[in-house]
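Certain chains of the assembly are absent from this excerpt, and the rest are unmoved.
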Amino acid sequence: MMFLVNPGKFNKVADYVFLPVLVSSIILFSIGLIFAFYLSPDDYQQGSTVRIMYVHVPSAWLALLTYAIMTLYSICGLAFRIPFGFIINTAVAPIGAVFTLICIISGSLWGKPMWGTWWVWDARLTSVAILFIIYLIIIFMNLSFENRIVREKVVAIFILVGSVNLPIVKFSVDWWNTLHQPATISKLSKPSIDPSMMTPLIIMTFAFIMIGIAIAILRIKTEIISRKSYLS
Amino acid sequence: MILVKDLSIERSNKKIFENVNLSVGSGKIILLKGKNGSGKTTLLKAILNLIEPSSGAIYWKGKLLKKNLYNFFNHVTYIADKTSSLSKLSVQENINIWKKIFLSNISNSQVDNILKTLKLNTYLNQNVNSLSFGEIKKLEFLRLIIENKKIWILDEPFSNLDDESIHIIGQTFEDHRSKEGSIIFSSHQESEINVSEKVLL
Amino acid sequence: MIILNKVISFYYREYKLNLSGFQDILTNIIFFFVSIFIFIFSIGPDKETISSIGIGIVWTLLLLSSTLSLRKFYQDDFENGNLLIMHLNGLSFGLIAILKTFSHFIFVQMPFLFSIPIACILLNIANHDLIYLFSSFVIGSFILSCLGSISSSMNLMNKRNFLLGSIIVMIFSVPIIIFSVGIVNLEENFNSLISILFGILLIVFAINPWASGLCIRLSLENN
C-alpha cells in the first residue's frame, strides 16, 4: 500500500490503473443513467423528481469523502512529515469543491418542487454551504500564497480545523430536526430505501467515485511533476 | 565582533552570492561594493538574521549569532535603503517617537545640535512628506544618534545626499570609529571615507 | 524592565499613528450607525422584530467593521519598514503580534464598545441584555482581533488577494457568532456559554503569536 504515500510508487500504480478506471467510469455512468431514467420507478410522493437523487446523493457522499481523505492526508503531512500528503491536498480540493457544488445545485433543484424554495437555512444546507466555502478557501490559499512550505502547512492546518464541519454535515439531520431527508442507507441493518432505487444509486455512486479517481490521478501526477525539484 | 563565514545565499533557487567571508571588528569601517543586484542588501539582511543562508554561518562574539539574536540587536542600528520615518507625522513627532521606542536618553539640546549640523532645524514642524528626498534621508540618520549603538549597518547611506551632507556623515563615521564603534555599509559612490576594508560582491 | 518600557513606547507610537488615522476610526463608527439605520428602515418601524434581531445585527456589524480595518493591521508598518525596526529593537515577532493585537483591540474595537449603548437604544435592546451583550462583546471582539492578526499577517505574504484573509476570519468567526448571540438569547446558560467563548479566546490567543509571528518573519525575509 506504499503507493498511497509515496509519489514514485503512486506514479507507477497510477499508470496501470488509469485506463481501467476511466473506462469503467464511462461504462458505469452509462449504465447508471439508463437505470436512473428508464429502469427505476417514480416515487409515490415525489414523482419523477426523485431521479435527482441519483446525482444528488452520490455527489454529497463524495464531497464528504473527499474532505475526509484530505483530512487524513493533512495529518500524514503534518504529523508524519510525508510531503505526499500536501500534494494530495492541493490536487484533490477542486474535485471536492465540484462535487459539493453539484450537491448544492441538485439539492436546490430538488428543493424547489419539494419544499417550495430553492434554499432554506436549515442545519444541513448551511453546513454544506460552509463546506463549499472551505473548499474554495483551500483552493485560493493554494493559488495565492507564494511561499510553498508555509502554504502547505497553513492549508493542512486549515483543513484539519475545517474538518469539524464534517460531522456537522453528516449528523445535522439527526441532531436537529430539519426539513432535509434523514439518512437512508446508513441504517446498516435494513435500508429504508426501495431496492429498485437502490441499484441505480449504487451504480451512480461508483461511477462518481471512478470519475473522481480518474481526475485525481491526473491532477496528482501534474502536481508531482511540478514539484520534482525537491521530491528527489 | 561579527564574523561571516563562507556565507552563501539562494533566493528562489537562484544563487545570489557564494562563500562570502567577512569580519567586523570594533573600530572598523567596512564597505560593501558591487553591482546592482550583486547581493549587498541581501548580505546585510543576512547579518541581521532576516534571511536564512543556504550555507555558512554568522558569529557574534564567538557564538552563533542566531542563538544570541536579541543580545546582538541591542548593539545594532540598521538603516535600510528605504526610509522609515512616518510620512504623515511631522519631523518633531517622528523624533519623539524614535526617542520613546529606542528608550533613548539623548538630551534635547543634543538633538538640536545634530539637526542644526544636518540643516534640518528649520523643518521641525513640517510633515515628513513635504520634505525633500535628501532631507528625509538625512532625518533617518538621526536614528544613529538616538539609538546610540555600537554597530551601524547602513544600506547606501550616501545616495540622494549632497556633498556637504556626505561630508558630515563621513565625519560622524570617523567619530564613531574613534569611539571603538564599527560600521558596515554599502555604497555605489566613491566617498572620502577612509574604510578599513572593502568587500567586493 | 527594559522590555516593559519598550512595550509602553510601542503603545505611544500606536497611539500617535492611530490619532493621525482618526478618520478611519470615525469611518468605521459611521459605517456602524449607517448600517443600523439601514436595517431599521428596511425592516420598518416594527419594534418587535427590531429588538429581536438587534443583537445579531450589532454582532454582525462589529465583525464586518473589524474586517474593515484588517488592512491597517500590519500592512502599513510592513511597507514603511517599521515592522523591521520594531523587531531589531528587540521585540520578537511573536511579541509584536501580541502587542499589535492589543493595539487593534484598543484603537479599533474599543470605539465600538462605546457606541454599543447608543446602538441598543436605537435597536430597542432591553437594558438587562446590555450587560450580556457587553461581556460577550468584549471577549468576542478580542477573539476577532486575534483572528484578524493571523489573517492579516498571512496577507503580508500573499500580496494580492486581500479579501481572502477577511474571508478566513469570517469563517472562523461563525462559531463565535453563534455562541455570542446565544449568550444573549439564552440568559440562563450565560455562564456555560461565556466559558466556551473564553475557551476559544484562550486557544486563539495562544496560537496568535506563533502563527502571526511566523508569517511576519517570512514576509520580512521575502521583501
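Here the chain labels run A, B and C in written order, and each chain numbers its own residues starting at 1.
One rule holds for everything that comes next: a contact is a pair of C-beta atoms (placed from the backbone, for glycine too) under 8 Å apart; a residue touches a chain by one contact, two chains touch by 3 or more.
Given the structure is predicted, the values throughout are model-derived calculations rather than measurements.
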| item | value |
| --- | --- |
| Whole-assembly formula, with each chain kind represented once in the display | A x1, B x2, C x2 |
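Everything below uses one rule, namely that only the chains that are shown with their structure count from here on.
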| item | value |
| --- | --- |
| Distance from subunit C to subunit B - Cα centre to Cα centre, in angstrom | 36 |
| Between subunit B and subunit A, distance of the C-alpha-averaged centres to the nearest whole Å | 55 |
| Subunit C, residues touching no fewer than two other chains | none |
| Junction residues of subunit B, two or more chains touched | none |
| Subunit C contact footprint on subunit A (complex, rising order) | 130, 133-134, 137, 140-141, 143-147, 150, 154, 158, 161 |
| Interfacial residue positions of subunit C with respect to subunit A in the complex | 154, 157-161, 164, 167-168, 171-172, 174, 214-215, 218, 222 |
| Of subunit B, residues touching subunit C in the complex | 48, 50-52, 70, 73-74, 76, 78, 80, 82-84, 86-89, 93, 97, 100-103 |
